[in-house]
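I have a structure here, written as structure tokens, and I will follow up with some questions on it.
Every protein chain but one is kept in place in this view of the complex.
Chain nomenclature is as follows: A and B, assigned in order of appearance, with residue numbering initiated at 1 for each chain independently.
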Amino acid sequence: MEIFLQQLINSLSVASVTILIGMGITLIFGLAGIVNFAQGEFLMVGGMITWALVMAGVNFFVAMVVAMLAVGLLGLTAERTLFRFTLTRPMNGFIMSIGLSVILQNVVIRTLNEVQKSITPPVTAVWTVGGVDIIAMRAIVVAITAVVVAVTYFGISRSRYGVALRASVADQDTAALMGIPVKRYVTGVFVYGSVLAGLGGALMIALFPITPFTGSVIIIRGFAVSLIGGLGNVGGAVVGGLILGLVDALAAQYGFPQWTDAYSLIVMIVILILRPQGLLGGTMGPRAT
Amino acid sequence: MNLLTVENLRTGYGPVTVNRDVSITVDAAEIVTVLGPNGAGKSTLLRAISGLLKPRAGRISFDGEDVTNLPADRAVSRGIVMVPEGRRIFVDMTVQENLRLGAYGRRDRDKVEADLRRMEAYFEILAQKRQQKGGELSGGQQQMLAIARGLMARPRILLLDEPSLGLSPKLVKDLRGVILDVKATFNAAVLLVEQNAGLAMSVAARGYLLHHGRFVASGPIENLRDDQMMRDLYLGAAQKVA
Partner (left out) sequence: MTNHNMQSPTQPVTARVSLPEAKPRYMRGIKEPTREEWCLGILILAGLIAFPFFDPGYRFLSLAVSTIFTAIALYGLSLQFGQAGIMSVGHAGIMGVGGYTAAILANQLGLGFWESLPLAMLLSALAAAVVGLPSLRVGGQHYIIITFCFCALLVIALTNGGTFTGAATGLDVGPIPGVFGIRFAKLDNMYFLCLAALTISIAVTFAIVHSPYGRTLWSIRENEPLARAVGINTNLHKIGVFAISGAFAGLGGILQTYYLRHISPELYGAFPSLYLALMIMLGGARPLYGPLIGSIIVNFLPELGGLDPIDSRIAYGVGLLLVILLLPGGVSGGLLSLYRRGTKTRHRLEKGRGLS
């Protein structure tokens, strides 16, 4: 049983990263109608920046913040130069994000190399809680993610901006008639989603090594998480992440290890067949006129 | 000087031109109506004025300022507020959230609560249903909510796009009273787009008749009522509001 708990914490820490990506994907889809394929590469870039800074002697948590800001800037640039032209044709935005992800991945390969990068975790302690050994870093990752999730969730459901955001998702034109600057919100959501990805990358490298290909591996899970919960539904991404975390824990314990990745995909397919709009119900993208 | 002046407006979507050479004026204390059959381009005109649609040519001035290409969210802060066709209530949000959203663009946030209470006082039904989701209201109630939401922005001109659509004759009567009060109580000019000629002519002082995107008649309501064009277009379709 203790081993299972341990596995759960471990899976939760992986799930945290997935949740961060999934939230970004789902937020951006909800408001801009675009599925951002490059979200995985944003995470990878965040991890790489963190790695580079830590290697240069910068404190991990400072590096983490810098990475978040840098990736946020990356997202801002991408939105202003590319995605804003595709708001009326989200499919084009999606395909562009595929191009962007290819570019980012190969630019990183070019500037760094394909060898995997890792850092020694900033916190190497092991806590013993109720007879169970828990790796402190993993617990910290879960804690940070939980805080971010809470902030995001309450931001969307309670704050003034959140209400305006939900209105923009429901009906873009009418939201504009209320005086809501929808385009600015789209940019804002893009930046926020990118910052989340950057954070995910920093947290990820604190736990595992990453390579330039990490983005494309993680994006599948990000998609799975968002689709399971319902694209556009932030709570759904969280639920999806938790479900996949559970599936991973079970798989590691009872399943065939080579099929680990497959289990989450199979779960996603089953859920989508039974309930295509996701467990919590997603949006179909922003509805304009 | 007129509050709103539209000069030679040309609008369209893609390869299609909708409004050609449209000019109207609205004064600060007026209720003006734009009439016309389906597809005449009335909604398009309002969308252009409210900032949802960029005109192809022409000029829109509001209170002396050129607002031709002003996007909708900025137009609201100038005092140009539209109540869109089909009401467009945020169905998953409560009545109160809808009303608060109406005031989103306002700078004077401290007065918003007072206005909220004012709306609830004027539209009793909104006070009763304040925590209910917008989608649970009936058509007529939604229309009142939409207008109240528009008024929350403290407009100087309220653009109404076919508010009588889908309303029973009794509700249309109530609507008439509300429209008159927009001017009388809430001090906003009204530009009313309607297919229901009877309702429109019972509230407006002046009117324009739109057909295939152009104006074919205009003037004081009494003149329009007797105009031949009006009769031709509305033969059999005119509804009298008692």
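Note that in this section contacts are C-beta pairs under 8 Å (C-beta built on N, C-alpha and C of every residue); 3 or more make two chains touch, one makes a residue touch a chain.
Quick caveat, the model's predicted, so the values are computed rather than measured.
Taking every chain of the complex into account, the chain not shown here touches A. Which of A:Leu100, A:Ile140, A:Ala170 or A:Leu280 touches the hidden chain is settled by the complete complex: it is A:Leu100.
Touch with the chain that is not drawn comes from one residue among A:Leu8, A:Ile205 or A:Ala224, which is A:Ala224.
As for the chain not pictured, it touches chain A at residues 29, 34-35, 82, 85-86, 90-92, 94-96, 98-103, 105-107, 109-110, 216, 220, 223-224, 227, 231, 256, 258-259, 261-262, 265-266, 268-269, 272-273, 276, 284-285.
One rule holds for everything that comes next: only the chains that are shown with their structure count from here on.
A separation of 43 Å divides the Cα centre of chain A from that of chain B.
Taken in their complex, chain A has these residues touching chain B: 160, 163-164, 166-167, 170-171, 173-182, 289.
Of all the residues in chain B, the ones that touch chain A in their complex are 50-52, 71-74, 76-77, 81-82, 84, 88, 90-93, 97, 100-102, 104-106, 149, 153.
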